[in-house]
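Apart from one protein chain that is not included, each protein chain of the complex appears where it belongs.
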Amino acid sequence: MTVLEVNDVRKAFRGLHAVDGVSFTVERGAILGVIGPNGAGKTTLFDLIGGTLRPDAGRVVLDGRDVTGSPAHRVARAGLARTFQLMRPFASMTVRENVCVAALTRDRAGADERADAVIARVGLEPWRDTRAGELPTAGRKRLELARALATRPHVLLLDEVLSGLVPAEREPLLELLTGLRDAEGLTLVLIEHIMAAVMRLSDRVLVLDQGRVLATGTPEEVTRDPRVIEVYLGEERFDDG
Amino acid sequence: MTAEARPVVPEPRWGGRSLTAARAAAVLIALIAAVTVAYATQGQPVVVTQAVITGILTGGVYGLVAMGLTLIFGVLDIVNFAHGAFLALAMFVTFGLVAALGVHPYAALAVSVPLLFALGWVLQYGLLNRAMGGPLQNQLLITLGISLLIENALLLFLGANPRSAPLPGDRALPVLGAVADTSRVLAFAAALALAGALWLILTRTRVGTAIRAVAADPRGAEHVGVDVRRIYALTFALGTACAGAAGTLVAPFATIEPTTGQLFTIVAFVVVVLGGMGNVPGALAGGLVIGLTEQLGGVFLPGQSPMLPVFVVFVLALFLRPQGLFGGNG
Partner (left out) sequence: MTRPGGLPGLGGRGTRRNLLLIALLCAVMIPLPLVLPPAQQAVAVRVLIFALMGLGWNLMSGFGGMFSFGHAAYFGIGAYTGAWLLVERGVSPWIGMLAGAALAAAFGLLIGFLSFRYKLRGAYFALATFAFAEMLRLIATNSDLVNRAQGYNVPLIQGSSLWMLQFPLGSPGYFWVALALVAAAVAVTWLFLRSRAGRFTIAVRDDETAAESLGVSAMRYKLLTMALSAAITSVAGAFYVQYYMFVDPDLAFGANVSIQAILPAVIGGVGTLWGPVVGAVVLGPLSDVTATLLRNPPEALSMLAGRAGLDVMLYAALLIVMVLALPKGLYGTLAERRRG
């Protein structure tokens, strides 16, 4: 069953085509990796799907509902959560209060307990009562993930949650994500620069370059694609992580 | 990744020269239409002629007052609520020199302009630079404090009695059946000259280039070796010096009171938003629009305050074109 369908979505800033006709679909419980060089339009694509930006053209369908151009809060309520690459914590609140806000958007009852459960799951317990503005980067990355999970999404867009973590910290998070997929049928779309993680986690990979889809396929197909190799030549990200 | 940095802000519409010209033409046509309607519906054409002439002359003064403010707003991003107080200070300096030494009011320029320049420099360097980069309201509150300090110091030491500094030989010149005071015509001419001078400084000198660089991108300017704090102080000082010049030039026909500046501050903000912040020629054009709106508003709605239509225009401009009527530097 298709959970997320993105159809020929476009966005230009001052005549510059940041996203230029991108289409793809994601099945329920699938994990789609999105890769591409800097400036390929990955984050803009997330902004367009999540409603932070309104597309100039194209369609975004979530669970069979057309959410194109809907404001972000409606898309979120429809079951899509996202994290931000440049972390956006509620700086004046503690970690727990941050996650609580996210939990409260779904249900008043038991928000506390749900927040605590998510905090434990992503390993933020030592910082539970720390102000989010004072967290180190790794903590903020986890907070992004915790807040998104606390909204109990069907579809989760992750924008580089793994970078900024040391390899030992990544492993439990990867297990958490695959666990959520297996147990609850969570659908994941992730932007990631750490190739090893993308290749291990993803069922399919979408390669963006200059706002367009350069290639799609299984991780093996994509890594063999000569166009993809050309784009990444010199960036040496395949060996990273 | 560019989108991440500026979310959901509306796309800046980059009007080219032709678009700017088109908008200017539209404003002009609207004003001409308003004047035509006024002539057609009002019994006495001379009333309308007088309104138009007063509107243009007052508008020039508003532009003059707003020029310094637009520079400060555009480059430093400071909502300078003290602008009117600086103006009032310059008026009192002018009055003081005229009353004490009997000099020609315009000779006071030699004192008011350097004095206000120095004051602006000191305030920016000593106070406001410390608040740069902080939340916007901090700078606003500091300028509010400065304005209250200046106004109430004037009140405390000089009292609330209105003063005047008349221009020797000031008289009403006949124009098309209506009249225009010499002092207002001269102030209007000075507004044009000052706008030209500022524009030349900003576009043709090294300091002007540095100011524009800081306005566009303070960090980038710092990287290429511009002393940003000095440029901030210089810009603020230039802005207050403009207020100094304006204060002396309007002193002959304004009522000089400690609170005279308040009304000018408000009008100047309207003009700055209309003309586009940081846009010096825009300030002049915006001043003319407001001057005419005020006077024509008085013709069409005789019972109401002339400021009411001005605020209506202001609010519309804020909502519909916060980057200014005339495009400008975005």
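The first chain written gets the first letter, and so on, giving A and B; residue counts start at 1 in each chain.
The rule we apply is simple: contacts are C-beta pairs under 8 Å (C-beta built on N, C-alpha and C of every residue); 3 or more make two chains touch, one makes a residue touch a chain.
This structure is a prediction, so every number in the text was calculated from the model and none was measured.
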Practice problem: Would you indicate which residue among A:His17, A:Arg59 or A:Arg88 is in contact with the undisplayed chain? | Solution: A:Arg88
Self-check item: Residue touching the undisplayed chain, where the options are A:Val26, A:Ala111 or A:Leu173
Solution: A:Ala111
Exercise. Can you work out which residue in A:Arg14, A:Arg54, A:His73 or A:Arg224 touches the chain that's missing from view?
Key: A:His73
Quiz prompt | Options B:Gly134, B:Gly196 or B:Gly220, residue touching the unrepresented chain | solution = B:Gly134
Self-check item: Which residue of B:Tyr62, B:Phe95 or B:Phe314 touches the chain not shown here
Solution: B:Phe314
Quiz prompt | Chain not shown, touching residues in chain B | solution = 7-10, 73, 77, 79, 127, 130-131, 134, 136-138, 140-142, 144-149, 151-157, 159-160, 258, 262, 266, 269, 273, 303-305, 307-308, 311-312, 314-315, 318-320, 322
Self-check item: Missing-partner contacts on chain A, residue numbers
Solution: 50-52, 71-73, 76-77, 81-82, 84, 88-94, 96-97, 100-106, 108-112, 115, 129, 131, 147-148, 151
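The rule is short, and it goes like this: only the chains that are shown with their structure count from here on.
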Quiz prompt | Centre-of-Cα separation between chain B and chain A, whole angstrom | solution = 48
